[in-house]
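Got a structure here, written out as structure tokens. Questions coming.
Removed: one protein chain of the complex. Kept in place: all other protein chains.
The chains carry the letters A and B, assigned in the order they are written, with residues numbered from 1 in each.
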Amino acid sequence: MRKLAMISALLFVAASLVAGTSLNGATLRSPDDLRLGRIGVLQGTIHERYAMKAWPEATILQYQSPSDLLLAVKSGKADAAIYSDDELMVMLRQNDDLAVLGDELLATPLGMGFRYEQTELRSAFNNFLRDIKADGRQDAMVRYWMKEGGTRMPEIPASAENEVLRVGIVSDNGMPFCALIDNRLTGYSIELLDRFGLYTGRKITYVNIEFGSMIAALASRKIDMIGAVMAITPERRKKVAFSDPYYEQGANLFALKKNIASLPQPSTAGSVKDGKSFLAGIAESFRSNILLENRWQLILEGFRTTLVISVFSALLGTLFGALVCFMRMSRLNVLRVSAGVFISLLRGTPVLVLLMLVFYVVFASVNIDPVLVAVIAFGLNFAAYSAEIFRAGIEGIDRGQTEAGIAMGFTGPATFYFIVLPQTLQRILPVYKGEFISLVKMTSIVGYIAVQDLTKAGDIIRSRTFDAFFPLIMVAALYFFLSWALMRLLEYLEGMMAPKHRNRTVAA
Amino acid sequence: MIQIKHLSKKFGALEVLRDVSITVRKGEVISIIGPSGTGKSTFLRCINLLDRPSGGSIVINGVDILDPKADVPAIRRKMNMVFQSFNLYQHLSVMDNLTLGPVKLLQTGRQEAEKKALELLKLVGLAEKADSFPDELSGGQKQRVAIARCLAMEPSIILFDEPTSALDPTMVSEVLAVIRRLARDGMTMLIVTHEMKFARDVSSRVLYMDEGVIYEEGPPEQIFDNPQKERTKIFINRVRSFNYRIASPDYDLYAMNAEIELFCEKQILPLKSRQSLQLLVEEVLQICADTLRSTAIELAITHSEKTGEIKLLVESGGAEENILESAALPDELGLTIIRNLTRSIAYKRDGGQNRLTLILKEQ
């Protein structure tokens, strides 16, 4: 009871803190009113730096994706947010409770990114750009995507050549530059890149990467060029050789309409008229988030990827963990110490950091499927934990059990296999199952190395539908289902391993 | 069958066994007795190499088992061991405990192994526990299963490492009965034990071990009735005792009874002896009620493992008097009971103390 009271007290304090700093009512007249407010930006963008300079005293909140940014403003976590104007227009079209605040903040040129030694590729792109500018094709593209809000990709034949050009993009960046529509990459950037592929005679392969990891991916040769919407800045120039600008992009602040003073406030009567019933709302969310544009395929694909990574990491981790466990329990100092170091290192490293290290450092110059990298990284992490679980399990078995086996005439390995192992398994399974479920949930960070798993699928859908909550809840439900199903599978295996004991406990 | 020569074993600097030599012939039942910590268990564990000897030689059926080329597991299959802590395989049913060895090691068919196992369980009186798991058995039952498990491997010799030491006193006899039966059937056995009476009954030869050597060996009659060497004598004739001090006539009779009970249980005295002892003590203290007003009384109960004799010593301060004779009694009831319970009553004045020695009649 006391614990409950304490928790609710904490919640109350937290709630009042949040309420205290948020802006209530229509208080925003111009961007200057954000002086002490909270401003959302995309992490690693020039917006972030702009916001820090323009509102030095404000709280700058960094988000990973545009849909997170949107969610933050909608849920009141941020008073306003900065976003590129073209994408913002698309976003506002679908969210009538948001509006632009004030005038354009800044205009920045966008460029494709290359490594400095790739002079040939870069000048190829610049020549291509000059050509399409000259013959008016670029103007037509800008008109179609930016002004008319087009959503259909023109048919551009892929280059017949086999030489691959790996281009890093952010698939949940959002229209008009790049988004998944009908499970197909669509938008101004994509058209531009596809046409460039045709122009250079290379087959474009799109690699989906978090924006913040883009430059690292280029440097470690995971990709050949950056095709994401990236502003040309002096800092980035140090690492990236940019093409000529292919677009000039502005940025605006946006906020909830009801917080903007200069706008007519939506009447309550209107909201009642607009208000759909709860069930109808769910049905609409279901339609737009799952059925529309065949988004369920995306979810299914993500679900499968998460399942594959979870199961294979667990398998690899278990086998490798067993090996490490034997090393740890070996009589040889070398083995014991190295296993100990391995375990301490792996357990002391956040798995996200480990994942990035394996992807960007260990396999930097190897063209390797990121799913495999994820399996290796999570497998290593799982190995460190399962090795210790195994060791505790084995050491927990009474020495007399081994002695009885040895005295009966079993060899050491046979004693382990017939007597110690079955008892160990019985003991460690509960802990092991818990660790396994943690692993399943931990895999949700693979988006960082360009794997489209369940979480990422949810993000991509959010970036298209701008539905803040439904995709998150759906993804949560799917994770729950996956964990549950895998748990049942493990329990089934457990039952097969000790059929007699199990039947008996059921009977008793 | 087994020739052991100059066996020694060190744990670090600690020399547990020094120069142990013995030959075991087929059909012999050898009990190994002696104070704790003198290497009895280590000696046994060296024979099947659970502990590796530091020196000497062990030849079993003509095979030198310390030879690196010797197939030690094969030798162990013919020489199984029963442990103090039973060590039944926790994850297997009683039946599977018995069949695991034969099926995996002797390539016996499962059906045949189970048929044999059931016979052995009948032999130890536990056929109805075949489907139970070890954690559902009492200590005595566990040890009997362990013996049956041993027999399932059809060993030609069994090593018993204090088979009853971890048991409640009430369960000792059921286990000893099974071992006695094996002895009768001619099984070759080496038994480390603290049960003197059992060792005397069952053995063909007794080894008295002390300080890492076989200090004296011989037939049980010699070791128990006529030990030749000093330390053996002391060990064999040592008595177990129990002391209790009573300082007031309002003493707690039930607390004292509970302690007498506990002592008797530890000594595995029959129920009859326990009751007689309690009655004797109560009667003596009744008579001493007056004495207790002025001085405390020290009670000591001793039990000789060798002779089975139970003695009650009553010691009190104060003036010289034999309480049993001088007390002003309302009647002779108490005294009659005391006289009839005891074989002898002796009074002695010793060092300013009145000392009464009562020896309980054999029950």
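Quick notes on this one:
As a convention for this text, contacts are C-beta pairs under 8 Å (C-beta built on N, C-alpha and C of every residue); 3 or more make two chains touch, one makes a residue touch a chain.
Here, contacts and distances are computed from a predicted model.
For the chain of the complex excluded from view, the name given in UniProt is "Anti-sigma factor antagonist" [choices: "Anti-sigma factor antagonist", "NADH-quinone oxidoreductase subunit H", "Phosphoribosylformylglycinamidine synthase subunit PurQ" or "Cytochrome ubiquinol oxidase subunit I"]. In the whole complex the chain that is left out makes contact with B.
Only one of the listed residues, B:Q275, B:S294, B:S326 or B:S344, touches the absent chain: B:Q275. In the complete complex, the hidden chain is touched by one of B:C264, B:L341 or B:L358, namely B:L341. Considering the whole complex, the residue from B:E195, B:E283 or B:E315 that touches the absent chain is B:E283.
The residue touching the chain not shown here, chosen from B:D135, B:D331 or B:D350, is B:D331.
Touching residues on chain B toward the chain that is not drawn are 253-254, 272, 275, 278-279, 282-283, 285-286, 330-331, 333-334, 336-337, 340-341.
The criterion applied here is as follows: only the chains that are shown with their structure count from here on.
Centres computed as Cα averages put chain A at a distance of 70 Å from chain B.
Remark: chain B residues 48, 50, 73-77, 80-81, 83, 85-91, 93, 96, 100-101, 104-105, 133, 149, 153, 159 touch chain A in the complex. Residue ranges on chain A touching chain B, taken from their complex, read 398, 400-401, 403-411, 414, 418-419, 422-423, 426, 498, 500-501, 504.
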